[in-house]
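A single protein chain has been omitted; all remaining protein chains appear in their positions.
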Amino acid sequence: MNTTGNTFRLTTFGESHGNAIGGIIDGCPPDLQVDYAFVASEMARRHVGGNATSRKEADKVEYLSGIYQGRTLGTPIALIINNNDTRSSDYDELASLLRPGHADYTTLQRYGIRDPRGGGRASGRETAVRVAAGAIAKMILNKKGISITATASCHTPAGNDSAGGTIECTIEGVPAGLGNPIFDKLNARLAAAMMSIPSAIGFEMGIGFKAAAMRGSEFRDHWYASDGHIGTMTNHCGGIQGGISNGMPITFRTAFHPVVTIPQPTECLAPDHTLATITPSGRHDRCHLPRTVVVVEAMAAITIVDFVV
Amino acid sequence: MNTTGNTFRLTTFGESHGNAIGGIIDGCPPDLQVDYAFVASEMARRHVGGNATSRKEADKVEYLSGIYQGRTLGTPIALIINNNDTRSSDYDELASLLRPGHADYTTLQRYGIRDPRGGGRASGRETAVRVAAGAIAKMILNKKGISITATASCHTPAGNDSAGGTIECTIEGVPAGLGNPIFDKLNARLAAAMMSIPSAIGFEMGIGFKAAAMRGSEFRDHWYASDGHIGTMTNHCGGIQGGISNGMPITFRTAFHPVVTIPQPTECLAPDHTLATITPSGRHDRCHLPRTVVVVEAMAAITIVDFVV
Amino acid sequence: MNTTGNTFRLTTFGESHGNAIGGIIDGCPPDLQVDYAFVASEMARRHVGGNATSRKEADKVEYLSGIYQGRTLGTPIALIINNNDTRSSDYDELASLLRPGHADYTTLQRYGIRDPRGGGRASGRETAVRVAAGAIAKMILNKKGISITATASCHTPAGNDSAGGTIECTIEGVPAGLGNPIFDKLNARLAAAMMSIPSAIGFEMGIGFKAAAMRGSEFRDHWYASDGHIGTMTNHCGGIQGGISNGMPITFRTAFHPVVTIPQPTECLAPDHTLATITPSGRHDRCHLPRTVVVVEAMAAITIVDFVV
Partner (left out) sequence: MNTTGNTFRLTTFGESHGNAIGGIIDGCPPDLQVDYAFVASEMARRHVGGNATSRKEADKVEYLSGIYQGRTLGTPIALIINNNDTRSSDYDELASLLRPGHADYTTLQRYGIRDPRGGGRASGRETAVRVAAGAIAKMILNKKGISITATASCHTPAGNDSAGGTIECTIEGVPAGLGNPIFDKLNARLAAAMMSIPSAIGFEMGIGFKAAAMRGSEFRDHWYASDGHIGTMTNHCGGIQGGISNGMPITFRTAFHPVVTIPQPTECLAPDHTLATITPSGRHDRCHLPRTVVVVEAMAAITIVDFVV
């Protein structure tokens, strides 16, 4: 389903070239002052370095409910972002072709029908709603002294090609004791949240894959305790033990593959199962990571806030 | 909470040294012939190379409900595994000490109380229930032509030390169209399932972190279509696009850190916030991956079956 | 939370005098032809006999997503209904007063803040969204041969007063085998659905409270079986046994108390815990049942469709 979270629950809707995208936040605490300027600044971070495609969207967030005189009511907050610059005719050629590396084929297998315009529901455009909701989540976390910072490392794209990279994220101020043992571990939730971002392909907590090559004596984080403060001398585990936060900064890294829409000849699958070559035109996203940073932060915020409201 | 799944739902219970561990499977399809020998053989795989600790458990699975004359009823299947060889006195010394790298401290912060005997709920012993439930899940998948195979790569432990490694898993026979877009992506679910296994610290689909260094032109999996069969020439994405299976084998890799209980002096946190050194005795797990393989497969089976029942 | 259903999931949002009310349907099957005229006719049934208050709303339903070229995509359907005739100044007097019989006081106790305009979230206006979603649910049920009919019996209101009554509902065409044993019984779900309608105060299946005075020999519905058709000679149980439909028509009755806003002097609770008398003005709803009929049907449709998609 299109919902994440248990207590702070976000449901999103919208196709890339439909009337609008948007969502409902159910479970936002009441009496929170909404900082509209902050929402707008977060939305702008999703356009760092220009739009991903040649499409221009203002991405103004409209609130339809759940807020009265600037303060949240505790009732569902519906938000919409209009799709203005859709120019769907750009996609006429693609209506029946299934691009490699996209969700075109799998969507059709899943539903038997699909909106061919710009990837429909599977478009990266949907992440704008996550950023808008993430901004609300950050406001709540901020009041509790919890802050989230992500930074991107891009590889270098070649001419007419695209590159991937990794995004590292640190969450500071999370008290010890957040999360659950067994299935609903805080790290399991963060992994799912990150892997739900388009083009995510790997996830690691703390020192991550490197831990596989360490000995137990090296890996385990030793205690220190001084002046009433308890912590660990290293943070190999990334701040979570047994699925529950230990009070150290929570750190994780997500790998993203390069975007697969590139201005090169591309063999698509046609309805008669032949291959048809097209060459996508227009400006394309050479490395999408700078603008994915705010999406990573948003999903981290949405994940953490679910445990604190 | 201690439940995973929506349609095939597993809830587990039990402390390492309590009376028993076990669980309830809710949503198992009716009229499935239960292969008890297969369950027993899966349970035995969790003891490859001897028990993890010096503890000896037969791990016989008893079914209390949901099965009549060897066939499932569609009603909840309760299963229990008795704890016999608990020798809790071994843990007297540890009752008030919090070990580094374990969930002792975080459990106490989360609940304010904990069962100190053998890690309580956070013990790896709980995975025995997952394996028992995974065996049922595999029976269902097997009838649908879906098979799961995992293999471990261990690093070499030093004397009196432990090593981690990675486990690679391949799921074959999954039809195209399984999974969901947006939050509940099949890859997001697999990531959460893997990260919920004790000592998991990293996860990657298909070619994984390597994809971060590839160009879009290299990464994207090109179509082939011949004789009515559709597939991709490479499988860098690991069989899932846009959160939905594409009919190719599903492949992923999980990194595990070494076990942190080693027979070396270990500084624990005492209630007065001083550090107390103990040296755990007895046989310990030098590399736990050979016996974690079946846990990986079980969690993969439980995850996939939830989309097909 | 503001969501109902598991597989056909409706989340609603909106305050009575906010910008808009609306909702998201998640889980609508793909490739369903949307009958917009039917939606409009169902919305009109909620205005039988004039609006409930003097407020005039066109209640035009706008779809923002999930539909492409008139057919559902299987993705979330967002729908909004604008609030036009809000005249919130009518409520200035009431901003700080808590009316008897309303949710004013309880909302304030629950959230610590409330939108005083027209009942805010607790307004009957929210049911317009349920009717819009119910219309979609009915389209799905209709294709499966399931139909829902409700009829109201109003008591006679006195001058300047209001009356309640009962609404009887029959669902025909439900096959045997729908529902669940134990907690998630089909009758338990219908009871919850009906009690979630504003002013509902009682619910009974089949012969209902009268069954309490019957003997077992009278109450039990005897089998008949002829020409391959199985049924019962009476239908005292209302078509559900052990929480699961038995193939007979499903029948139930819901009691509604009279609306509590009447043009008579009304003692409200003021912030200083004194009582302040106001007399609501304008047209009021003397018996709301004729226009609640479509809400009952909508909630029945939403409940049943959740078991069949």
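All chains are identified by letter, namely A, B and C, in their written order; residue positions are counted from 1 within each chain.
Quick note on the criterion: a contact is a pair of C-beta atoms (placed from the backbone, for glycine too) under 8 Å apart; a residue touches a chain by one contact, two chains touch by 3 or more.
For clarity, every value in this text was computed on a predicted model and none was experimentally measured.
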Among C:58, C:201 or C:278, the residue in touch with the chain that has been omitted: C:201
Sort through B:18, B:231 or B:280 and give me the one touching the missing partner chain. B:18
Residues on chain B facing the left-out chain by the touch rule are 1-3, 9, 11-15, 18-24, 26-27, 30-31, 62-66, 68, 71-78, 80, 110-115, 120-121
Just the residue numbers, please: which parts of chain C touch the chain that's not shown? 1-4, 12, 98, 100-103, 105-107, 109-110, 121-122, 126, 155, 157-158, 161-166, 175-185, 187-189, 191-196, 198, 200-209, 211-217, 219-223, 225, 228, 230, 232, 236-238, 240-247, 255-262, 264, 267-269, 273-275
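As a working rule, only the chains that are shown with their structure count from here on.
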Point out which chain occupies the most central position, where each centre is the mean of Cα atoms. A
Where the CA atoms of chain B average out and where those of chain C average out, how many Å apart are those spots? 44
Length of the line joining the C-alpha centres of chain A and chain C, rounded to whole Å: 36
Quick check on chain A: which residues sit in contact with 2+ other chains? 1-3, 12, 110, 121
